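Removed: one protein chain of the complex. Kept in place: all other protein chains.
Labels run A, B and C following the written order; every chain starts at residue 1.
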Amino acid sequence: MQLWLIPILPLAGFLINGLFGRRFSKGLVNTFAIGSVVLAFLWVLKTLWGLGALPGTYAEHYFTWIQSGALSIGADFSVDRLTAVMLLVVTGIGSLIHVYSIGYMAHEGGYYRFFAFLNLFMFFMLTLVLAANYLVVFVGWEGVGLCSYLLIGFYFDKKFATDAGNKAFIVNRIGDFGFSLAMFLIFRQFGSFDFAHVFAQVPAAPVGLLTLIGILLMFGACGKSAQIPLYIWLPDAMAGPTPVSALIHAATMVTAGVYMTARSWVIYTHAPIAMDVIAYIGIATAFVAATIGLAQNDIKKVFAYSTVSQLGYMFLGVGCGAFSAGIYHLMTHAFFKALLFLGSGAVIHSLAGEQDMRKMGGLRTRIPWTFWVMLCASLAISGFPLTAGYWSKDAILLAAAHRAPWLYWAGTFTAGLTAFYVFRAFFMTFFGRYRGEEKHPHESPPVMLAPLVVLAALSLAGGYLFKVPDFLRSIFPAAEVPEEFSLMAVASAAGLLGIALAYLMYVARPGIPDSIASGAKGLYALIYNKYFVDEIYDAAVVKPVVNGSRVLLWKGADVGLIDGIVNGIGARAKGVGGVLRLVQSGNARSYATWVALGGVLVIVLMIAGGLR
Amino acid sequence: MDVIIFLVFALIAVVAAINVVVQRHPISSAISLVAVMGSLAVLYLLLGAEFIAAAQVIVYAGAIMVLFVFVIMLLNAGGETKAGRSITASLLGVPVLVALLALLAFFTARIYPPDTEVRFGGFRGGTAAAVGRALFTTYLLPFEITSILILIAIVGAIVLARKELE
Amino acid sequence: MDSFIVISLIKIFVVFGALMTILAYLQWVERKVIAHIQVRPGPYRVGPHGLLQPLADVIKLITKEDLVPPYVNKPLYLAAPFLAITTALLSISVIPFGPAIQVAGYPTYMQLTDLNFGVLFVLGVSSIGVYGIALAGWSSNNKYALLGGLRSSAQMISYELPLSLAIAAPLLISNTLSLRKLVDSQYGWLWNWNLFHGFQYVSFIVFLIAAFAETNRVPFDLPEAENELVAGFHTEYSSMKFASFFMAEYANMITVSCMATLLFLGGWVAPWPAAYGSGYVPVAVFAAAGLVALFHGLHPARKRDRYSFPVVGVVFLIVAAVFLVPLTQNILLPLFWFCAKTGAILFLYIWVRGTLPRFRYDQLMGFAWKFLFPIAMLNLLATGLVIAAF
Partner (left out) sequence: MTGHIPLSWFLTLSAVLFSLGVAGFIFRRNIITMFMSIELILNAVNLSFITFAYQRQQVAGHLFAFFVMVVAAAEAAVGLAIILTVFKNRGTLNIDDMDSMKN
């Protein structure tokens, strides 16, 4: 089926734009960048069409990548139903966001660079999704991390952007450390990286080791998918252009962790403790991030914390054994969160770069299209009945209720919080009085609005149209729980309550938030400052490392030991050279004589060693 | 007959080679070198290397040495100046050379006993056709690489020799 | 073996004598032709129509004082003309003038030696020829001579490349390096000649142009541009040494013309097979010439024509008759065609000299490297492709 064509197309786009894009016109850059991604999307469709119902796994082997003793790693791609969902999400949403970027990036510098990086990201993400063994996953995993770093720091002339890029990269390294350890353990235990091979042997493996592998994999996923304790990079990552936030930091890359844990479901089903860890991390992240989201004023920050929170939901689903629910939420989240980001991008675009919600307001009449699509997205994320978010969130909450009631209640409460902060942002942006400085907020061009409308439709109807759990039933174990109407009603009610509260506080009675903030000063400060996590990390991890490096490694080991050795060698060499310098007279004929002498010596040695 | 031809042209070659080394003016050396090359071409013919003999005359004597003569004429720098300062060369040179010659002769005598003999027509594989066939089959890659080498040399020579552009 | 040496010696004498005579008379022909181009009689005093002029010139040159200027590099000054004339005459030794023949029962070739890499030999020897001129220029210790020598060596190196490449194309077609086999491959009709082989006229034109430059002839006679460089590389030469350079130039012209004939014009082969009567062409030509002479003898314009023209006419008729004798026919027919073709090219040389102005030096070099060389290269490439394709 030529699966390799799927990632190679964006790679070709990257190479063409990266190498020659500087000389291209914007239209030409667009053609290659978007054309390659759309072609990849179409090729995905054709491939899936050709594969039909896809009952099992379809694999392709291209070449043996690494061959070393017992280790044999092929460049293998495979497609099953899980991969199919991911492929459609990545290429579909990716195509829409590429199109959107034409309008959004129209007036930015480094146009070709942006699209080249975006294409490169698509290549690595598709590699990650298509991979048939952990090592190829890891290639994609690292590659998307690299692209994330490059695109967060896209405005490399701004220090906060480059700092954010570095932070994302370094925090991801910590997670990758866990992933690497997990891979070492997998190879040690199973002697292979191939999914099929590993998963077939899992039932026979010791549970303790599986738990360790599971937790380490989850640690890697924490880095990539911004879970506690490694979520801190994602809010900062909003320094990148908004399409990047939508594509990489909302819809696709950050869900790679969810995908990876779901892909490794066999390991987790045999390691219940690891499952619990995932569930607890998921719910904790969901709750903490949602509370932080309550007090943010930067529209993109709100959605960033919202992403962290929603990812927590997905992990909650995975941790509760409802892998398909997690993937389901992954997909719907990709729809509405991409839409939220792109919509907020449209807002920011219309306000000439303003991101502070306190300087917005009343935009409903001025940018009506954006208003309507944002409403769709906000409803979807709040779990408004029959929207996309409603289906997937309920699937997760049902699984949680099945697992442990308190998980369900915490999740439901978080859902209420989610609805509240999302609509807080929505109302602050579109209702009330316009508080901004930009005189003429303008509607975005059609090329930006068209993807928004498509995504809005998906946000409303996508959950119903694409019943992922049904589609994935053949892959994941039957963790089905009977749909309990009461639980669904409560969850939906929590969402509606959140919306109502937000309406009350930010539209009907705009004075309330300030009075709450002044009433519960300590709590507000805690939330507003994101629980001081960055500061704690700084004091607990970053400072000791920096100081230790400076005092011990630099002054001690580097200057004292290594430089000492190097300088010592240099001094000896200089001494010897001082003697040999006499030979180096700078006279070519002397050199020639020495060469001839050397030739004579060689012949003498040959004769001394015996001819032939 | 073969022996006579060999002796005559070997003698010319050696005398001319000595002349290359001892002549004071480079142009005399160059002409002597042409003589060496010419007599070597005859010896190549004796050994059945007719294509190489022709190439020796055309390429070496006809092109490379003309280039030398051309440069010597262009510079017209006159004879050699006595400004030698190489103690190494003057002290070590003669012994090293004698040793080199002695060793090479020793080698030749040891490895090739006098019963291996050469006669004219003893090897007929050196025609242009044979050389060309080997060149474009077995040695195609080196051949193509030398074309690149020549290209590089041409570019290098032009870059070196052209006048600096302000 | 002994008969081989004897025959070879005879051939050497014949060829050398003929070549020297032709050299001398080529001079005369050139002066005559140029004179007629310029509408003047040319040499007229020594012998009838100046026919003894070459002899007079030789006597003059031999009896002139042989000057050796001071401050020249004597060995090289003396060696240069020797080198020039030697290399010029050496090429003739491999040029075939006709097919295999029987002379008094001994089979032999109308050629001094048949080398199976004759083309390479000619190229090699002609490339050595540069030294004569270069050394003459340098050893004269004269700036005009030096500049002439420099110019000529640069010119000859430059034009040797298109020349070699132009030669390579017909060699590809004939698939041999032997001059004899080269001609053998062109037997038959006119269109079997390499010249009419596809687009080989390109090679021929490139060859001719490069050959003009190689022999330092007009319009490429920069080395001896008398209005800038006095007489170029042979400014300081006189007497027989000067004559050597002079002879070398004409010998080179003849060599190059012979090469052109052999490579492109089918050598001694008649334009159409003997079965269709090509053997009677020389008879017809000489007979016609004799009859014309006789006619003019019967209707003399001047008094002495009454005796001279009939004599000439009878001689021509005898020659025509000799062409009919089977024994001599075998030798003379190929020779006739060879000489006719070579003569035509030599005439072209003279014609060009009487017509074209001289190039400027930078134009000359630019022409070689930027026009002629690429053309020759492309032509060779195209020829190779065509041959590989069919």
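Methods note: contacts are C-beta pairs under 8 Å (C-beta built on N, C-alpha and C of every residue); 3 or more make two chains touch, one makes a residue touch a chain.
What you are looking at is a predicted structure, and each value in this text was computed from that prediction instead of being measured.
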In the full complex, displayed partners of the excluded chain: A, B
Hidden partner interface residues of chain B, rising order: 1-4, 6, 10, 13-14, 17-18, 20-21, 26, 29-30, 33, 36-37, 40, 43-44, 46-49, 51-52, 55-56, 59-60, 63-65, 67-68, 71-72, 74-75, 77, 80-86, 89, 93, 96-97, 100-101, 104-105, 107-109, 112-120, 122-123, 125-126, 130-131, 134-135, 138-139, 142, 146, 149-150, 152-154, 156-158, 160-161
Residues belonging to chain A that touch the chain removed from view: 584-589, 592-593, 596
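Convention: only the chains that are shown with their structure count from here on.
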Most central chain, judged by mean C-alpha position against the global CA mean: B
Geometric centre distance via CA averages, chain C-chain B, whole Å: 32
Mean-CA-position distance for chain B and chain A (Å): 68
Residue numbers of chain A (touch at least two other chains): none
In the complex, chain B residues that touch chain A: 84-89, 92-93, 96-97, 99-100, 103-104, 106-107, 110-111
Chain B-touching residues of chain C, taken from the complex the two chains share: 73, 75-76, 79, 116-117, 120-121, 123-125, 127-128, 130-131, 134-135, 137-138, 146, 149-150, 153-154, 156-157, 160, 177
Residue numbers on chain B that touch chain C, as the complex places them: 25, 27-28, 31, 34, 38, 41, 50-51, 54-55, 57-58, 61-63, 66-67, 69-70, 72-74, 76, 127-128
